[in-house]
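Complex shown without one protein chain; remaining protein chains in place.
The block that comes next holds chain A.
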């Protein structure tokens, strides 16, 4: 038990050495770390509660995705049947309960209609799975129902796009090292360190930024519009800044140009020094815009963002250059934000902030300082206590604890784990429990001495008997830690990571490493009496 071969000694010391080395970069300033070779750049990340910053949990409404798809489907069906050849007349179009249903006017055309709709309902993938089911009810009504698989696929791809769009938007804001991750089926976690006021970020992520240009329906009866009724082919949209005072306006359903045809958007000023957004269309968007504005000179068109009309300027002359201005009731800040949102594309689904945690950098720094002071005092107090209780062996335990602390930091660096405030608590607790293993061993050695065993046997037995107990106690402790890691969120997770790493490393340092130290001493000095 006390004999270690050369190889065993190497096998014990090498991992400890690597662990300690990996902890070093965490204490160095940024510039020094940058000079180290890549494999040495293992630093412990500081959580937002220590570094300061914002954590946002965004949730996409899956119903919103489903509804969007149904609207698109309706548009496709209309185009295919009414405008296709031969024209199939349909009516009674309604989308309720997540289904789209419509009547084919001529019963003889029902089969032909189904034939033409089928291709639209095929999934995009090669799985052969349908995104929609098509049924004929009452021999003249066609019902299109989205399949679950279809909805799942749509949500999945919407979330992928949304994550990408959010990443672009945050990058445009110029923040450093944001973390953007999809969580679960319909959530995205955004973590931005070092942000003083998260309001701008939330505003930016909160807008879908779906931009559309539509013609204003000037034929609509103003009193009907005020009540929310629009003529066929038009719709009533909110218009909060309407100069006429009525907060709604009727616009044509058909989209002239949409935000998808944009190539660039920047904040600027108009001739009245009012903040605006300058936009530039791509080739086809510019042509479309030019064409429509040529045909509708002296008529107003509406600039619509996320279903709300920003402004409805008059077309004074055809706009042919492929660029245009979005005016509205902007401040410089909100115009800039819209420009960012438009540049990074629209979100395929609306996101809402369901959880936010922001910690100011001041508090974070306070927490680090407090955590550091507490850790140092804890280490010193525990070390002193161990020394007065176990003498030489107490010192061995203290060396083990010191190495353990560094190794935990090193392992966290290698794993890229994040140190949070509860993590510091886990750290301090690990210091406390790490010596428990040594206490178990040393008390056992004391017992064995009392029973009359000689020094070597007492030490051997102490380690052997205590090891089993230590193993069992730590396995159960690890069960609790594993459950925390699996189920916990935020602070619980941060705590569990440190706890689990600490359990693994402390068993190694407290048992194996101190045994090595004790055995070297016993072999060198061959003591017949020990103070323990």
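The rule is short, and it goes like this: a contact is a pair of C-beta atoms (placed from the backbone, for glycine too) under 8 Å apart; a residue touches a chain by one contact, two chains touch by 3 or more; residues count from 1.
Operating definition for what follows: contacts and distances are computed from a predicted model.
J.: Missing chain, UniProt name, options "Sigma factor AlgU regulatory protein MucB", "Phosphate ABC transporter ATP-binding protein", "LLM class flavin-dependent oxidoreductase" or "Protein-export membrane protein SecF": which is it?
T.: UniProt protein name of the non-displayed chain: "Protein-export membrane protein SecF".
J.: Tell me which residue among A:87, A:105, A:199 or A:253 touches the hidden chain in the full complex.
T.: That would be A:199, which touches the missing chain.
J.: With the full complex in mind, choose from A:234, A:311, A:344 or A:367 the residue touching the hidden chain.
T.: For the chain that is not drawn, the touching residue is A:367.
J.: Please give every residue of chain A in contact with the chain that is not shown.
T.: These residues of chain A touch the chain that is not shown: 49, 57, 59, 198-199, 202-203, 206, 352-360, 362-363, 366-367, 369-371, 373-374, 377-378, 381-382, 385-386, 388-391, 421-422, 424-426, 428-429, 431-433, 435-436, 439-440, 443, 446-447, 450-453, 457, 460-461, 465, 468-469, 472-477, 479-481, 483-484, 487-492, 495-496, 499, 531-532.
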